[in-house]
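Dumping the structure here so I can ask a few things about it.
One chain of protein is taken out of this complex; the other chains stay put.
Our next item is subunit A:
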Amino acid sequence: MRWTLWVPLLLFAFFVGLAGYQLSQPKDEFIHSTMIGKPLPEFELKPASSALPGVSTADFRDGKPKLLNIWASWCLPCIAEAPHLEALREAGVEIVGVAIRDKQQDVDRFLETHGNPYSRIGADDISAIQLEIGSSGVPETFVIDGQGIIRHQHIGDVRAENVPELIEKLREAGQ
């Protein structure tokens, strides 16, 4: 029997194996920003809450690394991450918020109910800043260094185990 007769069967086995391998791999549904290492765009956002100032790019260039938290009062995982953002604030981390497509009274009510870990919150009514930094949902948290360069992206809500991780990333960004 000629060996070439086995080629189709081998090809078939290869594709079955490939499909089986791909099916067994965990699926990464996150869309990662490709803006890591690049500077924040120039922007100036009006205040999203009645108590805190708005946000502009200049706020990130004071030499101190910060967290940029993309969130919204209408977002459920944002409620889940609120206590962990509070833990970060207590550890001395400055958290700047950007509220996506939000109303002032809703933001105020959220902060009253779930606590306020933010130093300032800007209102992004048309997701413009979100698109500029390659974020595709709420909540997402970015580590920004003291020169306004994006250093790290955390996708999804911040959980207890992410708190030391983010503090470490902030420390790295400060070096």
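Points to keep in mind about this one:
One rule holds for everything that comes next: contacts are C-beta pairs under 8 Å (C-beta built on N, C-alpha and C of every residue); 3 or more make two chains touch, one makes a residue touch a chain; residues count from 1.
To be clear about the criterion, contacts and distances are computed from a predicted model.
Only one of "RNA polymerase sigma factor", "Cytochrome c-type biogenesis protein", "Regulatory protein YycH domain-containing protein" or "Cobalt transport protein" fits the UniProt record of the hidden chain, and that name is "Cytochrome c-type biogenesis protein". Between the chain not shown and the residues A:Leu10, A:Ala51, A:Ala91 or A:Leu131, the one that touches is A:Leu131. Listed residues A:Leu76, A:Ala91 or A:Ala160: the one in touch with the omitted chain is A:Leu76.
Interface residues of subunit A with the unshown chain, by the touch rule above, are 29, 31-35, 72, 74-76, 100-103, 106, 125-128, 130-134, 136-137.
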